[in-house]
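For this depiction, one protein chain was excluded, whereas all remaining protein chains were kept in their positions.
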Amino acid sequence: MNTTAEKNIILQVDRLKQYFPVKKDSIFKPKAYVKAVDDISFELFEGETLSIVGESGCGKSTTGRAILRLDEPTDGKVLYMGKNILTLNKKDMRKLRGDLQVIFQDPFASLNPRQMVKQILNEAMAIQNVVEKSKRKERMLELLGYVGLPPESLDRYPHEFSGGQRQRIGIARALAVNPKLIICDEAVSALDVSIQAQILNLLKKLQKQFKLTFLFISHDLSVVRHISDRVMVMYLGKVVEIAEKKEMFDSPLHPYTKALLSSIPVPDPTLKRDRVILKGDVPSPIDPPGGCRFHTRCPFAIEKCKQEEPPLRELVNNHFVSCHIAETLPV
Amino acid sequence: MTVQVKTEQPDIAVKTLIGGTKESRIKDFISTLIQNKAALAGAIIIIVYLLMAAFAPLLAPYSPYEIDLENKLTPPSADHWMGTDDKGRDILSRILYGSRLSMGVGFAAVLFGAFFGIIFGLVAGFYGKWVDTIIMRMMDVMLAFPGILLALAIIAALGPSLINVTIAVGAFSVPLFARIVRGSTLEVKRLEYIDAIRSLGASDFVIIFKHIFPNILSPIIVQGTLRLATAILSAAGLSFLGLGAQPPSPEWGTMLSSGRDFLFSAPYIALFPGLAISILVLGFNIFGDGLRDAFDPRMKK
Amino acid sequence: STQTKTEQEAGNESEGKKDGGTLTVVRLSDATKLDPHFITDIPSANIIYQKVYETLVEPDKDMNIQPLLATEWNVIDDTTWEFKLKEGVTFHDGTPFNAEAVKATFDRLLDPNTGSPQREKFAMINEVKVIDEYTVQLLLDYPYAPLLSILASSEGSIMSPKALAENQETLAEKPVGTGPFVFKDWKTGQEISLKKNENYWGKQPSIDEVVFKVVPEDATRLAMIETGEAHINDQVPVTEIERIEASDSMGLLRAEGLAVEYIGFNTKKKPLDDVKVRKAISHAVEREAIIKGVYNNVGTLANAAMSPKVFGHSEKVKPYDYDLNEAKKLLKEAGYENGLKLKLLTSDRKERINMAEVIQSQLKGIGVEVDIQVMEYGAYIDTIDKSEHDLFIGGWGNATGDGDYNQYNLFHTASQGPPGNHFYYSNPEVDKIIEEARRETDEAKRKDLYEKVMQMELEDAVYIPIRNYEHMAAHSKNVSGFWLNAANYLMIDDAVIK
Amino acid sequence: MKERNKPILEVKGLKTHFTTKRGVSKAVDGIDFTLHKGETLGIVGESGCGKSMTSLSILRLIPSPPGKIAGGSVLFKGRDLVTMPEDEMRKIRGNEISMIFQEPMTSLNPVIPVGEQIAEALRLHQKMGKKAAWDKSVEMLKMVGIPSPEKRAKQEPFQLSGGMRQRVMIAMALACTPEVLIADEPTTALDVTIQAQILELIKELQTKIGMGVIMITHDLGVVAETCDKVAVMYAGNIVEHASTEQIFADPKHPYTQGLLNSLPKIHEDQEELITIDGSVPSPYNMPAGCRFASRCPYAEDICAAHQPDLVSYSEDIKVRCWKYTDKWTGKRDKEGVV
């Protein structure tokens, strides 16, 4: 913990759990839950980008939503600048929301189709009351400048923009309230490679400019590799591995991470790789397998994996993994 | 590498597709409406009706109230284009004057029903859980309740007047609107832009009325235009209980009902008010459909 | 006379033809109960009256009292009436009809514990005395002239003493009388059926069975007659006369009724407490136009609250003539030359609403602006019972056919409110004459008293008489021999289905 | 596998236009390519460039109105699908040419058991009996690697995971052993680990059945790993057509170059990604000249004025760019823009 010790922790997630009750099919069955996020802890340092990767349904978005209290978490703490935001009342929470912003995946669904850009931006400022009324127009133009949209965009509706432009509007809205932390939930997944590149560049630029902290949720590893400082891998509601980006990509420890990294199709036809192709589907989060949750698909699983849940342990410097046999795996 | 994120060139595609200014936007809205031929026809029908209501005194060839028992039940003729009723009053004149009443009651009732229905539906759908349960069970009570009883209760509590008939008729449609709105709210609530606005710290009120409501207009418009007919007809039903427009008001529904005794001997008594209602409802329905499309920016894609 | 051919034909033809069959009568509403001591409405009484139950005496077509279960009667003194009863009559349950039966019936009616709403009408009877098996005396508290008319009405029905003793409660559903028809079945809300009494003491009916079906919709009832699905429809809207008369499958029977319709004034309420205003309005209503325009000439112009069929009616009583100038003059005298606003209350019967509209238009002529208030029947009654009305359209059934029932209930101070005086009229002199007429046994003198008191009421302009009822029944051309009694009872003893 | 037999599918000058209130959208505007047995052709390009519309046009599944095939021909084993009568076309759909759609979530009927959805095509085209068709559909599910297929066949789509649904789509498309398979972004909606499974599966089956595959995607990684040759589309046109190795090693068209450049390099750290400025022209209002001209770093006067043709650069390479013609002056090239 040497290198990170000096950095300020802006957000600390402590034993967060998010269970969604499932409607029961029968009164005879016990009450069931989707354990979307099941006891995860991590911290986020000021000015860094932490990415969360993992398959669809592993709880990435749920983690983000829980931090923002878009859903009320079942258990755990989320400390923002040392304050547990999960216990704030409605009013204080609303005030705090200015600091924590989110950019969503779907650039269309995340903008109200009936509001013009200026209404969208104005409303954001009005809600948090960050800019006085007379200066808002000015600020709007400034925001559009940051995200690279022409000033006349103000009078248009979201559907009149391309996907990439819409995503910029979403970013401008998030920036409008001067946030400290932005959660990007698949913020570029829906975009074309060329547009994706524009947005990624923009995010990086803005991060520097405003000292933003990003929690970057994605399943596109090449994007993650480009943007993150640290990476966290989730599987079925659990954190399986956290490490510095380079460390993670160069020497993944968890068998799932390994499979994930090897599955990325590489745009280079000359490169023929040994690919770890996993068998089977992701188990249901309603009834996750006991022991290590990955053991049903893990090519290396041993008996212990079925019985005991592996703890998240620091194997190398700042490289945490949750696997009983991480040391013994082939590289 | 010098390629920077620059301000994008004013986007040709966007610019040519949609004019950026406000006036052109309104023009665009209107032109979408006009291009939708059915909606245009609907709009024309409605305008004709509104003109009819506005200029009834000028248009009506006779007084709508003047009883002339000598000339009762005359079939349509050059003198009385739509014939006369069982008290010798000119049906055309009554229909013209009645447009004020019937359209007024119809609209007001639908608006009343929609207003409360929308609020209940939004609140139930947005908050879910026990709020939802309580509101929706209340709506069930209302739906299961005989209308005539509700009407009688309203006379009792508020006294008979046209406003109260509007309330009574409107009350019948509250649960219908509530159900529809609740369903749509549940759908829209899940969309990302609702989460986005919530994460900005917007209050529930803003979320519900500014962000959810405008996006569930379409089923409301459809239901509203359909309820209009029912509202006019039920208003007539109530006037017989002494709740609605009192005779000799030329209210369409009442006129239609009074034609019931002459269905075979003088069918025109019921026919013309019936047509007046049907055509109005037709107009509103097709206009409503067009409106829904024109209001929805997405439909232009 | 308004009797149509049908009746006369029936008289001639009914002898030879005894075809039997089921007679289907369609009517607006169902009976409420079939116990004559508890019946308060015509649709209920119509089922049993002279069909299942019989009375000691009965009114004929002209409302003259004729013997029925009593063969003769004597007024022994002012307060003692003696009746000789018919012998050899048995109730449907086999109990013989005799003086004990008469006593049992009236004792039950008069017993306060019975709680009969009709007790009031018989309150003058102090005791029913059995003289011998077939002789009975009614001892009255005070002289009461209209006694026979009450005995002749439905509430005077003689009931089986056995049924009274054993199962009083079930009498509401299962009447047991002596009449030509025996109660068969009642499906509430749907139909009541009676079958021929095989042991009837008099002439056996020709039909085997009669079913009274409830068909609320006017048009449907007529359609059923037209298609032959039913035989008689005893409530016909006035608008359908032409159609019925033009039809070759339907006939129309019309009969003068006992009831009258009138416009009433609330004499307690401003400005109608001013007799001049009332007179003015009385002058301004053109009654003939209503009979013709609204009622299609069904019924006749009424001159008072009693129809010609009611005992005590007098042609000499004169209501106000149609005279707008006089009306305006009176209004001016009353201080309303600039007009006046009034509310006219009516129940939701179609004809009455029409009538209200016509009256509204007529009164406009003298500057009286009328707001029509249509109310559902229950609310209407409630409003007039509470004296919250100005003008109202009312009617009086005159169920007994005697002037006392009319005058006492409508105009006596004691009857203000629910009993019938919704004019809230109070005139001590009128009260006195009404009471006097009640005790007067001399028919001619009674008639004079009624004439006098009716004229006084009109002088006070308490109401505007509009129409004497006329009852109409549409019938299939293949039935004959039935008739309508003035109280709108359907008489089917002699009905024949071809 | 790549023997040069007669092509089974030949698309020539295919044009698909949409007529809307705003005018005519030339979604597909003159596309040419050929497909041989056992070969995989990748079609790549920016979102909205007409990839899906091209594939739908081949099967004549364009939503009509407003869409319409406005010209060109699609020769399938020598017969033109564009002019073929509808009922004959029906015999080809799902039988000889099948399609895997972009969205496995919405492309399956939510209320019909998946087994039945597969079996109905078998009954129709292979004239199989009810039982036989069902057994075959269970077999197909097994082949695409769905565990306990007997049970799964009876389930409805909502009871299956996304990966399974996509596999059902594949089973459905392959049920009648088609000669051509069009896969329209078959893995976009899936996780990488599942995507790897599916791509592996398609490859495997292709070798087994020997069909020609058109693989539509905008994921260049997928193209690199699965395709023999690639067509790059831009704004309704093919701008470059070459073998996969060629495209990745030495892209000719400036758009292709831009596209490849903007990918984050997975084994290399970049501070900033390279982007292509500007945006695609509106399909309602195509420029007269090269459609990429406004975004092209090399554009010269001629580019804005005249549209280049798709010309052969070498035997295997076709490119639609003035830069590779003799009309090119090369002025800006010398300034060294890139």
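The chains carry the letters A, B, C and D, assigned in the order they are written, with residues numbered from 1 in each.
The rule is simple: a contact is a pair of C-beta atoms (placed from the backbone, for glycine too) under 8 Å apart; a residue touches a chain by one contact, two chains touch by 3 or more.
Just so it is clear, contacts and distances are computed from a predicted model.
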One chain of this complex is not shown here; going by its UniProt record, which of these names is it: "Monosaccharide ABC transporter membrane protein, CUT2 family", "Nickel import system permease protein NikB", "Quinol oxidase subunit 4" or "Oxaloacetate decarboxylase beta chain"?
"Nickel import system permease protein NikB"
With the missing chain put back, one of D:S98, D:S137 or D:T193 would touch it. Which one?
D:S98
Absent-chain contact - pick from B:A229, B:A245 or B:L291
B:A229
Name, in rising order, the residues on chain C that touch the hidden chain in the full complex.
26, 29-33, 40-41, 115, 117, 119-120, 169, 172-173, 187-190, 213-217, 219-220, 223-224, 226-227, 229, 376-379, 381-383, 385, 396-397, 399, 405, 409, 415, 417-420
For chain B, residues in touch with the removed chain
133, 137-138, 140-141, 143-150, 152-153, 155-157, 176, 179, 183, 222, 226, 229-230, 233, 236, 253, 256-257, 260, 263-264, 270, 274, 277-278, 280-282, 285
Note that chain D touches the chain not displayed via residues 56, 59, 61, 63, 90-95, 98-99, 101, 103, 105-112, 120-121, 124-125, 156-159, 169, 172
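To be clear about the criterion, only the chains that are shown with their structure count from here on.
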Using mean Cα positions, find the chain sitting nearest the overall protein centre.
B
Between chain A and chain B, what distance separates the C-alpha centroids? Give it in angstrom.
46
Name the residues of chain C that each touch 2 or more other chains.
none
Going through chain D residue by residue, note those that touch at least 2 other chains and give them in order.
272, 274-275, 279-280
Enumerate the contact residues on chain D facing chain A in the complex.
46-47, 147, 161-164, 190-197, 199-200, 218-225, 244-245, 248-249, 258-260, 262-266, 270-276, 279-280
Can you name the residues of chain C that touch chain B in the complex?
218-219, 237, 239-240, 242-243, 289, 292-294, 348, 350, 353-354, 356-358, 360-361, 371-376, 379-380
Which positions of chain A touch chain D when the two form their complex?
55-56, 162-164, 191-198, 200-201, 204, 219, 221-223, 225-226, 249, 259-260, 263-271, 275, 277-278, 280-282
